[in-house]
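On to chain A.
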Amino acid sequence: MSVNPDQRSRASASADAPIIEIAGLRKWFGTFQVLQDIALTVARGERIVICGPSGSGKSTLIRCVNSLERYQEGRLVVDGYDLGAGQKNIDTVRAEVGMVFQQFNLFPHLTVMENCMLAPMKVRGTRKKEAQELAMRFLARVRIADQALKYPAQLSGGQQQRVAIARALCMTPKIMLFDEPTSALDPEMVKEVLDTMVGLAEDGMTMLCVTHEMGFARKVADRVIFMDAGQIVEMGKPEPFFANPQNPRTQAFLGQLLH
Partner candidate 1 sequence: AQTVESIKKGGVLKIGSQVSQVPWGFSDASGKLTGFDIELGEMLAKDLGVKAEVTPVTSSNRVAALLTGQVDVLAAVMGIFADRQKVVLFSRPYTTNDTIYIGKASANIKGWNDLKGVRVGVPRGTPQDIAITKAAPAGATIQRFDDDAATVQALIAGQVDMIGGAATQVPNIAQVAGPGKFEQKFIVARAYNAFAVRPGSREWADYLSDFVARKLASGELPALYKKWIGGELAEMPKTGEGEAALPVSMVQ
Partner candidate 2 sequence: MIRQFGLPEALAILSGVQATILLSLIAFVGGGVVGLAVALMRTSERTWLQRCAGFYIDFFQGTPLLMQLFLVFYGLPVLGYKVNPWIAVAIGFTLHASAFLGEIWRGSIQAVPRGQTEAAYALGLSYASRMRNVVLPQAMRISVAPTVGFMVQLIKGTSLAAIIGFVELSRAAQIIASATYKPLLAYGCAAIVYFVLCFPLSRLSMRLEKRFAVKT
């Protein structure tokens, strides 16, 4: 465990309020209820890992935090902005929340550098020169600055995912969301992406991460959440969570995962 208590308290000192507050969140796709009464409070600088079987609503939950999905009931406040209260908040929040997808979703027609420069220039109005510097800084941060002029298709999966992380970081988000960032990668490339994420976690970034990489969860998570059928079934610090899960569904799931 490498949680750094100093950093954490510094981050939350600036504002003591939790950065994400979810209460009574319910969401339906048509008649099918994906999220059932979710409640979750995330403190600034906290690192949360979400796991659970396929279709349990993990992606849907973190996509709600970024307003990629609308919800029908409940309350969702991100950094003080209520996402139920209109379009204006949504745009503000999206610029403050970075997201990394399973399939990377890099823009294939732009170079690595341009991928990173686009949002700062268009959303924040950053000038080109500064955007370039920003991009280079974060590309260096994920140790891929030397690939800046290549196109995404010319990179390996692991490299692409690191670019995706750099692209999100260029907006200097307050929260980073990860949706199974390593599951489309070859076994070897998983490691380089996880290392990058561990580095981020060590810097005190608030992170919500859907992943089944238990090693990663053990190393950086402050809390692990287990979801099943649209509900948060179990939640706890990683050690007790893995060593001694309470809920039978969690037990079954972890049993399968570590076959």
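General remarks:
By definition in this document, a contact is a pair of C-beta atoms (placed from the backbone, for glycine too) under 8 Å apart; a residue touches a chain by one contact, two chains touch by 3 or more; residues count from 1.
Inclusion criterion for the candidates: all candidates are chains of the complex that A comes from, given by their letters.
Everything quoted here is computed from the prediction, not taken from an experiment.
Although all of 1 or 2 belong to the complex, chain A touches just one of them, candidate 2.
Note for the complex: chain A touches candidate 2 at residues 66-68, 91, 94-95, 97-99, 101, 103, 105-109, 118-119, 122-123, 151, 153, 167-168, 171.
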